[in-house]
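One protein chain omitted, others in place.
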Amino acid sequence: MKKQSRKTPELVCPAGTPSALRVAVDAGADVVYCGFRDETNARNFPGLNFSRAEMSEGTEYAHKHKARVYAAINTFPQAGNTALWHKAIDDAVGCGADALIVADMGLAAYAARMHPETRLHLSVQASASNPDAIRYYCETFNVKRVVLPRVLSIPEITALNGNIPCETEAFVFGGLCVMAEGRCLLSSYATGKSPNMNGVCSPAGDVRYAQGKDGSMASKLGAFTINRFAEGEPAGYPTICKGRFKCGGETGYIFEEPASLDALSMMPELLQSGVAALKIEGRQRGKAYTEAVVKAFRKALSDYARGWPLEIGALIALAEGGQSTAGAYDKTWR
Amino acid sequence: MKKDPRRLRFIEPFVRRAFCAVLDAHPEIADRLGNYAASRIRIDIRGAPFCMVLQPSKRAAWLYRRGAKVKSEATVSGGFMTLLKLASGDGDGDALFFSRDIGISGDTEAVVALRNALDDSGLDIIHEIFSAFGFPGLPLRLGYKAFRSMRPLVAGMFGS
Partner (left out) sequence: MAVKGKKAAKLTLGPVLFNWAPEKWRDFHFRMADEAPVDIVYIGEVVCSKRQPFFAGVLPDVVERLKKAGKSVVLSSLAMVMNGREAKSVRELAANEDLPVEVNDVSALAALDGRGHVIGPYINVYNEDTLAHLAAGGARRLCLAPEIPFAAAKILAAAGKKCKMDIEIQVFGRMPLALSARCYHARLHKLSKDSCQFVCANDPDGLSLKTLDDLGFLAVNGIMTMSDTYLDLSEKMPEMETAGIRHFRLSPQDCDMVKVAGLYRRAANGDSVAGELKELLPAVRFSDGYYAGAAGYKRLPA
């Protein structure tokens, strides 16, 4: 299989709503990814996502502006109800999506069989973190691109890219899963709902914020206190992996601090590692976020192409907990 | 009808009219809200002498004196300009939550649904309000811009 080589990688941007899609396209996205308004996609949040009509209109808008749309159908179909996921695949193709992002093997097989002409991308939720696994997906389902799990360092990505028959897409900004994506049941352990089954992590319906008289705020997920923030202290999502706990005599962030991934400073190394696309997380964020982050990375790509210095740290106001991290790209993170 | 001392009946009709105008101009908000449209969401403007309770499904808006005990499924609190930014899609809800500029309590799901519905709607809240009271000709963002320029004054009134 021949590898597609690109001078500048694709900038793949999130859209939770049609407005965000238009904002992303206008701000310089090469690609916008989005999903339908149900549990077929991994951002199944209230008030978010696309109807079939909105997906069609969004695709039309993107195509008119020389951008593409990838449809994320990246949860794991429920036993006995796979038809809902099959329909999502069929409808996404019908809406003009340029690629399908899937995580489930059965669904990948369906897409490959029914829509062989549509590009198939492997979602980060499939957690394919090594060449053997990635080759399996390429050879079995004709996967053209793998979204890399946020567990790999840049040298590991470089080694990987030399060893696989498909493109890779790497996250550069936004929410950071500390656990291997698609292999984390922490949310369902506390709430019964998980990213794999329901497309939600720490679902809003199970989250309660308790405002203390002293200005503090506690976040609770079901029966469990996930964190307590002092007055004015920057807060994070109520996800378990970014919570404060007691363990082994320590009290604090046992897994990870509330922080967003910001790999802008490591973009040159990432580009040299051979990734075909840079991905921004955040379909659940507002369009103000989409616009700011897409613009910043579009500018960074053009600055880099011209050999100009990159503007680093400009997006800190949007980061979870007011902090950013390079995550696993920086080997010391582990 | 017995007078409810907690209510601010004098201003309430104006708020309700503006709220209905917004819902009429943006039917997609109710569509995105789905079942959450029935939730009563209390908007607590920090420093203001009143709070607002909105229930989209009933096209209802109530105004209460600050500190009054009122029934609602969820509360969003924040400075006036912050809430305005949020409603107009000029601020990212998550970022404003991270920085503690807005606070949430009660049914988080209802708040998230409302935030997402508003963010998609492209609402220009000042424009909508001016329209509701007979100034539809105002250019789309002019109202808000004028409002922003009054920010120091507003901040002085309600706290930023």
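Chains: A and B, in written order; residue numbering restarts at 1 for each.
One rule holds in what follows: contacts are C-beta pairs under 8 Å (C-beta built on N, C-alpha and C of every residue); 3 or more make two chains touch, one makes a residue touch a chain.
On a predicted model such as this, the values are computed, not experimentally measured, just so you know.
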Would you mind listing the shown chains in contact with the chain that isn't displayed?
A
Decide which residue listed in A:Arg52, A:His115, A:Arg228 or A:Lys299 touches the omitted chain of the complex.
A:Arg228
Residue of A:Lys87, A:His115, A:Arg135 or A:Arg298 in touch with the missing chain, whole complex considered:
A:Arg135
Per the whole complex, from A:Asp90, A:Glu156 or A:Glu269 the residue touching the absent chain is A:Glu156
So that we can see where the missing chain sits, which residues of chain A does it touch?
76-80, 82, 103-107, 109-110, 126, 128-133, 135-137, 139, 151-152, 156, 159, 178-180, 182-186, 188-192, 194, 196-197, 222-228, 240-241, 244-248, 250-251, 254-256, 328, 332-334
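In the analysis below, only the chains that are shown with their structure count from here on.
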Listed in rising order, the residues of chain B that touch chain A in the complex are 32-34, 36, 86, 89-95, 97-100, 103-117, 119-122
Chain B-touching residues of chain A, taken from the complex the two chains share
16-20, 45-48, 203-205, 207-211, 217, 229, 231-237, 258, 284-289, 292, 317-322
